[in-house]
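Shown below is the structure under consideration.
Of the protein chains in this complex, all but one are displayed in their positions.
We just call them A and B in the order they show up, numbering each chain from 1.
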Amino acid sequence: MSIPLPYVLGLSAILFAIGVTGVLTRRNAIVVFMCIELMLNAVNLSLIAFAASMADITGQALVFFAMAVAAAEAAVGLAIVIALFRNRQTINIEEINILKW
Amino acid sequence: MVYQLVIVAVFLPLAGFLVNGLLGRKLNNETLSGILGSATVGVGFLIACILFAAMLGAPPEERSHIVPFFPWINAGALTSGFSYQVDQLSIVMMLIVTGVGFLIHVYSIGYMHGDRGFWRFFAYLNLFIFAMLNLIMADNFLLLFLGWEGVGLCSYLLIGFWYDRKFDKGTTGDAAKKAFVVNRIGDFGFLIGMFLIVVTFGSLTFESVFAQASAMQVGTPVIMWTTLALFLGATGKSAQIPLFVWLPDAMAGPTPVSALIHAATMVTAGVYMVARCSVLFALAPTTMLVVAAVGACTAIFAASIGLAQNDIKKVLAYSTVSQLGYMFLGLGVGAFAAGIFHVLTHAFFKALLFLGSGAVIHAMHEEQDIRKMGGLKEHLPTTYKTFLIGAIAIAGIPPLAGFFSKDEILWRTFSGGYWPLWLIGVTGAGLTAFYMFRLVTLTFDGTPRWDTGKHPHEAPRTMTVPLIVLAALSVIGGFVGVPSSLGGGNAIEHWLEPVFERAHEKMLLTDHGSVEVEYLLMAVSVAIAAAGVYFGRLFYLRRKDVPARVVHSAPGFYKLLVNKYYVDEAYEAAIVTPTVQGSERLLWKGLDVGVIDWTVNALARLFGWISQTVRVVQTGVTESYVFVFLLGVVAILGWLLFR
Partner (left out) sequence: MTSDFLLFFFLAAFAVTTAVLMVIQRNPVMSAIYLIANFFAIATLYLMLQAQLLAILQILVYAGAIMVLVIFVIMLLNLQDEKALSERVNIRMVVGVMLAFAFLLEMGYLFVGMNLEGAVPAVRPGAEAIGTVEGMGAAMFGRFLLPFEVTSLLLLAAILGAVILAKKRIDNVVT
């Protein structure tokens, strides 16, 4: 494939920005979580692009571990959301502000 | 070398102070504390005698020794150590301090019997002797000043010894504070003098300073200021005008304290210091004139106040101020040896008079008003006889000690050309005799005027023996200074001659005057003294109406005398009150509370305000935190890209 590397990195940046926008804009905790997953994927994409362009397996190994961590994070994060919902009856992150000054 | 013993003599009282001070309360044994306290000074006296004997045996050139002990300050040009100068002048002072001091310590064993602060008294007394010895034996100005301050401290501690008693219009504590503060004013002068000496001579050691001074011209301005500043210190310590006001108040302390500190030793420190710096004063004739004038004026001023006082100790206090005036008069006209001679004789009879008054006060159960005494000579025979000897000595009747020393001073004043000062001095001598015998007569003679119920009894042996010894010294003490005109060798003048040599070189010694004039003046002094004695006895024994008529005819003047010319009140209004008010309103409330405290508090409030303002960042809402992250990322990226 002869796509120049910058194109792939640009795609990665655009996806990352979209993810950031989602985090800032949405109120539902689970949707925010999904946007974070989108950001993680964008970064994975750019790592694999680098691995391919430099013919080094390290990038892909990093993505491997990133995926594992993302999975773990998803499990724990969603468990927290469930516990939060049980306590507060809401997962609107604007209403969950007990750590206020 | 035997002169090393001086270190033992100086530091033994310090050991006594530590033992009595730290262990005295626990031991709670009067005999032990008393003997320990007296022994340290007694040993000092023995050492002084040994050193004196050694010096007598040596030829005059070899009589001065420097005994270094340990180095103290070593800061470039300013070096000062604990080292002592044993020479003719300091050995005389040492003999006085340790000898009379020892007698007074023994007396105190009897006088302070039963007092619950007995051990504290002896501790303080020993500390005083330590400081005084440092003062007189020092070989440099800084160590002298250490002793100077030390005796001031002990004076404070001892005046306020009975800290829970009232005195005059205040407490004993007020009197002690007054003494300390007034002394401090004098010390300021002393310090200025020392600074000038360091600047001018580059050293504080006597030998170095005086050697350099010998090479200077008479009338150098900086020397005049230096000596004036030093003299201010002397007026503070030796109670001359204008800083004499603390001495009468110092009578709040126990009588042995008055005898030791305020008669025989501490107050003579100023005289000693001026004598020691004789060469500096000789270089400044203006200062010498000031010294002599202040001395003469103080002498007559204090004597006049003493005429109208009714407290036995107050009379003696003003007498001390007056006699110190004579000493300074002697120094001021260049008769340094005569001034020191008067220190010696005064120590004897003034200590005797104070100790005798202590015996009287003790017998009368703390009564001190002489109007309530009288007829005590049957009840207190020994006290009466010794007191009488002391009174005759101070009046200047030959052949007792006071005559020789006072007369020498008066003669040198006249022959030096200062006949106005001589006139003042002679008048003062007459007043001295008068008020002393007023005191004696009212206290011991006549019919008893005290309340029934008091049973005066003679003092115990520990008190009477020192009285007897001092009385004997008052009789024979004058013979060390019999002038040549009367056939004596004036031993003390010749003994002290090497010390004042440099000063005498600088002074224009006027013609000494003929021997006939000297005899004439001597006769005049004796006549005036005898008149004072006679009238003093007459007006208070047989013709008691006369004093009442004199007072009646000049009530204003009498009131002035009784109230000490209102000097204290004047100082209070002019100096004390403005200072206190200024401190309170301006410095305390204005600066300290208003500026400094406010600043510190404002700083604290500032931090509180900052915290209040900044904590709003913690909203608790996750999204705002994400927002801040994003902001940071964009900013850092921007900086990395565009720098």
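Convention: contacts are C-beta pairs under 8 Å (C-beta built on N, C-alpha and C of every residue); 3 or more make two chains touch, one makes a residue touch a chain.
All values derive from a computational prediction rather than experimental measurement.
Enquirer: Could you list which residues of chain B touch the chain missing from the display?
Expert: With respect to the unshown chain, the touching residues of chain B are 623-624, 626-627, 630-631, 633-634, 637-638, 641.
Enquirer: Which chain A residues touch the hidden chain?
Expert: Contact residues on chain A toward the absent chain are 1-8, 10-11, 13-22, 24-28, 30-31, 33-35, 37-38, 41, 44-45, 48-49, 51-58, 60-61, 63-65, 67-76, 78-83, 85-87, 91.
One rule holds for everything that comes next: only the chains that are shown with their structure count from here on.
Enquirer: Can you give the whole-Å distance between the Cα centres of chain A and chain B?
Expert: Those two chain centres are 92 Å apart.
Enquirer: Can you name the residues of chain A that touch chain B in the complex?
Expert: Where chain A meets chain B, its residues are 20, 23-24, 32, 93-94, 96-101.
Enquirer: Could you please specify the touching residues of chain B with respect to chain A in the complex?
Expert: Of all residues in chain B, those touching chain A are 615-623, 626-627, 630.
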